[in-house]
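Worksheet: the structure to be examined is printed underneath.
A single protein chain has been omitted; all remaining protein chains appear in their positions.
What follows is chain A.
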């Protein structure tokens, strides 16, 4: 590349004394014989027409110290890029393949920059060219050279078609928009980044602006593309458990990237991600990026309901035998089909399956099929199982709902309490406090100091045992083993007590069923009516609470999912009950 253009350069190479120059992507000369790269770049030599100051600005790049804040020049999108990079690295340490970071997320991000007209396009909002050249100018800088894949992307083969079009742009771009300089001067007054003020004021139609929660949407999209074994609920839980940088992610920015003023509003975050919110953002971003259909979710994928159901059955200590029933429900409802499961943002109505919520909802439906959960039948079935187990101690024990309830109730209550306490103890504030302007900088720092010293004082009063030991990341929150009497493991228990042989197939003894809702919104949203806890049986409430705690979602969301599955499962019944103006709440199992 660029051998023609390099002809003007006639100096001898400092290493091998040859005069054979090529141009690097960044516009620097390199010796074709010994591959030594010079400090001189092409612009300096052949763009004599450009005023000197600008050239210097380009050359000094990120390292140019600004008078006011002594930091690097950086753009908001670079901040997000850094966060994404950190998150991708964290995912990699969680066991995700390196392609996620190097290819998928990288390309998504490039595509985002292009779509939001920040780079890789004809008229970028900000000049990304300076950024990219500059970044590659300093490959020796420790903080940045570890991520060449993310940043020096121009030579990367892009899997996104439109990405290829953008490549030549970089070289045909105007070097620097004139307004830039004055803008950056005013901007520096109230933000550490060059474009913090503009960024927070930017309100273009059709552009999805980057926010910290949206970084998680990017992560999830790449996980989904790779069909990794991390669900959305898992991802958010890892964030909460601090295995993935999110809150105060800006702390890991290089020292020279100063944040203040408007940057605070952009990068500081005081809430944990919320499932529904991130879910919406996933779809939003996927549509904005105009992504093609994602790789198929087939039966051997982790996200397939059959596999997820197995996982959650293990998690909540239910018998393995229930898996046959969940598979049956999945089959009857058609939820295991590739077209149903695969995310296709281009489709008319983009929506992705909430794999984890759905799998859990299937289990709830199966529990309702087996035990009815009307605060009555489940207990009488438990009595039968208990008696049987007393008589036949040698045999494989029948599953006893009451006993399971007791074990789970205790376990979940303990877990919940620990979780609540850990949340209450969570330290939100970063060691690097953010301030609004130079005026309150000293106040903010002083306050920080005060808090630290007070904390030090109280930490001496705390017991010697570390209060919250960081858990190692796991997709399981419980582990059930046969040992220990109060934590009975029900995985091996049989469902004989609740099933009966009919011809060749097994039937549930319970022949009744009640629907979680019969009224769906008549409008487009297909929403179910809201979940009013007190209208439902205690066992149902317990089970919903159990699962929604595991997924850290609202019970109403799970209830909604259950209702949607029931709607698919009892399609026929729904239409008839509707006609009958829903006189009975019970529908017989088909």
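Basically, contacts are C-beta pairs under 8 Å (C-beta built on N, C-alpha and C of every residue); 3 or more make two chains touch, one makes a residue touch a chain; residues count from 1.
As a working rule, contacts and distances are computed from a predicted model.
**Student:** Write down which listed name, "Calcineurin B homologous protein 3", "Proteasome subunit beta", "TATA box-binding protein-associated factor RNA polymerase I subunit A" or "Mitochondrial intermembrane space import and assembly protein 40-like", is the UniProt protein name of the chain that is not shown.
**Tutor:** From the choices "Calcineurin B homologous protein 3", "Proteasome subunit beta", "TATA box-binding protein-associated factor RNA polymerase I subunit A" or "Mitochondrial intermembrane space import and assembly protein 40-like", the unshown chain carries the UniProt name "TATA box-binding protein-associated factor RNA polymerase I subunit A".
**Student:** With the missing chain put back, one of A:455, A:471 or A:511 would touch it. Which one?
**Tutor:** A:455
**Student:** Pick out the residues on chain A that sit against the missing chain.
**Tutor:** 270-272, 420-421, 423-429, 433, 440, 443, 446-448, 450-451, 453-455, 457-463, 467
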